[in-house]
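One chain of protein is taken out of this complex; the other chains stay put.
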């Protein structure tokens, strides 16, 4: 495995086409596009990594996997009254469908859906403590108490967040938020600003490769069935309107973030985190996807056959 | 396996809620909703079945898997200039997106996409012989020369086919058809009227479970990679706007038809065909889906972990 | 009036920016963009004209005013079950709304609406004679038996008519056509191919300026109220997604055709026809609109005050 990762890191380092780093906030725009990290945590807990796998980056939308896991675990199937589980099509359509479907977002991994999920998590605790609980949950999963928010990123997101504010008020106008839109947006922007390294992220995702268990089977995060279902949601909806492309090329459940990270799951085998800040035109990590494609080609981990 | 199938058939037989049989043409409307068949062909070629697995039914949209396989094999990646590979969202959106995306259907398994694929197949042979070649291909896959079209169904589809005619002319208006819309529609309606039993259908789908090979590895239909990719397309797009639901509940690549059939693939393990004519409100077989859910629960075949 | 028209013709002749001649069929593409005609028929029946006002051109969508008049006169308010009377927004939206509103076109002057109106006219006579009756009606209005179809234009439209065929089948799929889509399309393409000169067209439109009467009050075409209502429809919907622009700049009810003609009505005062083949990017005559703007500025005929 280490040899595979080293080879991938070397190939990626040599790639001239690195995509465009997200530029809508300065904190993301100034990240070095040459960065690349990859980490694999196998089902037995062992870990391999290469490149900048120890360096923290803004996980952004990858955090939606963790907030959704909390909401599913705490609310059970009631979460499906708040959010659907179908792919959303392109961003243009997502707002059309949101209106068509009376303010119920299509799935928990588009922004509108994650805002509804943030609101749902706020229902299960003191609303202002939701961010703290999300952070605690991620630290537990990663077995690392040092994980935190990047306050500058969070502040900057809030300042340039008109599109997400529009979505939150839109959902609220259909009665699908329990808390005021600005409070929900605070929770949402905060959890998107969590910073983690590939090594931390791969470890945090391991419960999805091990049927919901962590620490070698000692602690259950969610049920086996729930783990499978989150994997299916990641496959169907984890890369926005590039989900079909990712399934086609990589063949693993995965969730991308605009910071250039991707968390991918090889069920029963491994949790994988990659990071390359340059994005393709859909907004998914260009070289991160390529790295995963190489990894799956070498390991035969595609869920679609080998 | 036989015991599992018998138990499933027994449970399904007792189910009072059977969904609505498709009624837009009389030939489908008069099918007995009590019918149920299931057949499993394992990777080694052995077959089990239960219920009405030997009775032919109209495979309808399941035929899109076979025409797409032909197009991919004959045209290679050039097929992606004609059709995309992303889920389409609800039917309402599919026409919006078709306009937004200048007449290029989102994927080969929605009607618009299958019409473009039918046109692509017509490019690779004498256009009027396309249906004959499709039929030959399906007979080869199923190793059964008796498979044929249901001429009444085909004629009836053509008479009530204004929606599909609208789609075909719409695509043509963007220059994305090489043949006149009425000729393409003839090919399309004809291949949708192929009649097969569950046993035939499960056998025909086996190449997708065996990395593109049939007859125990003696004949290659498509490459390993192409087989994986078709599986990923079936998972993402095989059940219209219920694809997320099917992935969530069943966890296998599958393609449904409005005749009540579903072809599902457990990669490296089995090809499965079920048939129950009653549909859910999206248009997928209600009890067919339930039967697959039971089968996967008992076999642990979900691609999302076990 | 003659002096005004001469001045307008002179100004238009000198205009360097003439717009783009419609190019989707060769018969329209080869029309000389330098052509310009204008004719005014006053309420008393007197006529002035300038430029190429005696030369026939393809009236195209202007014919929709005449077919709608026939349908309203023959079917009365029952026509409103087939078609609405609201503006349609941009072409992109028109198909979205057509689906949203279950196949009922928004108004009689967009293509979808005119197709439904053609079908409605076919209901009131022997379907295959509808075109003949439409032509007779236009000859009666213009008091000129020499008006005819341009068969080459009609044939060419049918050959490149996939977009309209798509609309017709789409409407049919909701049960909103009484005759087969191809037959309705034949009627539609035929009436759009009527060729008239500005002088003929202005005379044909006079009933809308004279409360429904022709021949100096001797013959009633439609009721006063119906004439007002057709004028309101022309104002709201007569220039596709440029209707607001036309109302804003010209301030008269009007209907444009892709051949470069516009019929405009100054209620109680005059019927006006202009022709300049170059179109703006919405598809309305660029210099025709400008000519009408000049005419209204000089005559004070705006319906919005003076």
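Annotations
Just so it is clear, A, B and C label the chains in written order, and each chain counts residues from 1 on its own.
As a working rule, a residue touches a chain if its C-beta (ideal position, glycine included) is under 8 Å from a C-beta of that chain, and two chains touch if they have at least 3 such contacts.
This is a predicted model, so every value here is computed, not measured.
Across the entire complex, contacts from the unshown chain go to A, C. Within the set C:231, C:256, C:276 or C:289, the residue that contacts the chain not displayed is C:231. In the full complex, the hidden chain is touched by chain C at residues 84-90, 92-93, 96-97, 100, 106-107, 208-209, 211, 224, 227-229, 231-233, 235-237, 241-245, 247-248, 251, 253, 267-268, 302-306. Mapped onto chain A, the footprint of the missing chain covers residues 92, 95-96, 99-100, 162-163, 165-170, 172-173, 181.
Simple rule for what comes next: only the chains that are shown with their structure count from here on.
Note on connectivity: the fewest steps through touching chains from chain A to chain C is 2. Copies chain A and chain B of the same sequence differ in orientation by 180 degrees, per CA superposition (steps of 5).
Over half of the residue numbers at the interface between copies chain B and chain C are found on both sides, making the touching surfaces mostly the same. For the pair chain A and chain C, the distance between mean C-alpha positions equals 55 Å.
Chain A and chain B have Cα centroids lying 32 Å from one another. Taking the mean of the C-alpha atoms as each chain's centre, chain B and chain C sit 47 Å apart. Within chain C, contacts with two or more other chains are made by no residue at all.
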